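Of the protein chains in this complex, all but one are displayed in their positions.
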Amino acid sequence: MQQNTTPNSRPFDLLSDSVNKTVLVELKDKIQMRGTLKAFDVHMNIVLENAESMENGDPKTKYGKVILRGDNILLISP
Amino acid sequence: MQQNTTPNSRPFDLLSDSVNKTVLVELKDKIQMRGTLKAFDVHMNIVLENAESMENGDPKTKYGKVILRGDNILLISP
Amino acid sequence: MQQNTTPNSRPFDLLSDSVNKTVLVELKDKIQMRGTLKAFDVHMNIVLENAESMENGDPKTKYGKVILRGDNILLISP
Amino acid sequence: MQQNTTPNSRPFDLLSDSVNKTVLVELKDKIQMRGTLKAFDVHMNIVLENAESMENGDPKTKYGKVILRGDNILLISP
Amino acid sequence: MQQNTTPNSRPFDLLSDSVNKTVLVELKDKIQMRGTLKAFDVHMNIVLENAESMENGDPKTKYGKVILRGDNILLISP
Amino acid sequence: MQQNTTPNSRPFDLLSDSVNKTVLVELKDKIQMRGTLKAFDVHMNIVLENAESMENGDPKTKYGKVILRGDNILLISP
Partner (left out) sequence: MQQNTTPNSRPFDLLSDSVNKTVLVELKDKIQMRGTLKAFDVHMNIVLENAESMENGDPKTKYGKVILRGDNILLISP
């Protein structure tokens, strides 16, 4: 195992570094949400503020705060 | 890990702060429910009162009380 | 955490209060069942009596007793 | 918790009472099987004898004995 | 609990009795395989020999030996 | 339990015997991959070399090395 791949830490480190920044989240069923990352837990459940759903790269519906369930997340892009 | 991202606590804190307030919940199979959050547990199973299903942003069917199973929840928006 | 949101207890309390009452259950694959709640367990497996499947709000097929597997339940409405 | 809802016991009690009786089982992917319940385990894996698949309420294909995997069961009706 | 339904044993007993016999297995995504059951484990992963996929009751493609993952099995018929 | 069905060992034994041989793997979402089995783990995650995706029995795209996630595997045929 190389020095720069400590298992169990890195993907969550990137989440930690992204707090208070805008992230794009893609969930199952083709749902895309964009907002400010405010919090997350070990299950990758996350909280966004100023969240809005996206369609083809454009904002669609405003949600304010939103909790996204980690199980159903495909990707998170800071 | 930053001070403001205590793993395991925050997404559920937002749920706790939303008790007795109106929330929108999206489940798998394109199901949307809106109602007053009355209770939840660690599996993110939640109880809504005065719940109604939504379609394209409009109320569709009234349910009264409803238990939503956490596994199948995509997002919760207070 | 507020007094009225004891994690792990409330959603199942509502189930407990609904025993011997009519409930509507929605499962994956667009299955809806209505019947008298007779029993449940910690996995949210539930037993209905006088159960009938529903389609667009109307009864479709009578089942008598039925065990519904908790994993595949989306919502339960007392 | 009421006297008549001992968590963890009742749904399996109904299975136990249904041994050697005919049951209808619905699985994911719209599969329906009918047969004599011969055995089950804690995962709700079940064994049917004289099993036949059903389509719109009519028998379709005879299977003899069959093991149905609990994970993929939606409902069991004695 | 009746004498003839020892939880945790029976569905796997039927698998055990079916070793070296022909079984039909249905998996998710409408996949059907038929072959000689050679082995299985507690996850219901199974090994078939002389396996062939089936379509509408007819053999389609020969696979020789095949490992089927238990998670994705719907039913096994000896 | 018969002598020739030691639970927990056989399906993985067949994987072990197939190292350095060509295997066909079918995953969910109708994905088929063929390649040389180089490694696997207890989750049935596997590594193929000289891997290529297949469509209707014909090679489609070359991948070189590939890690296939065990969860989403339907079958492996040596």
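Here the chain labels run A, B, C, D, E and F in written order, and each chain numbers its own residues starting at 1.
Heads up, the rule we're going with is that contacts are C-beta pairs under 8 Å (C-beta built on N, C-alpha and C of every residue); 3 or more make two chains touch, one makes a residue touch a chain.
Source: prediction; values computed, not measured.
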| item | value |
| --- | --- |
| Interface with the undisplayed chain - residues on chain F | 12, 15-16, 19-20, 27-29, 31, 33, 38-42, 45-47, 51, 61, 63-69, 71-72 |
| Where the unshown chain meets chain A, residue by residue | 1-2, 4-5, 7-15, 24, 26, 28, 30, 44, 57, 70-71, 73-78 |
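Please note the rule applied: only the chains that are shown with their structure count from here on.
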| item | value |
| --- | --- |
| For chain C and chain F, chains touching each | none |
| Same-residue or different-residue interface between chain B and chain C, half as cut-off | different |
| Residue list for chain F, restricted to those that touch at least two other chains | none |
| Category of the chain touch graph - line, ring, star, complete, other | line |
| Contacting chain pairs - touch in the sense defined above | A-B, B-C, C-D, D-E, E-F |
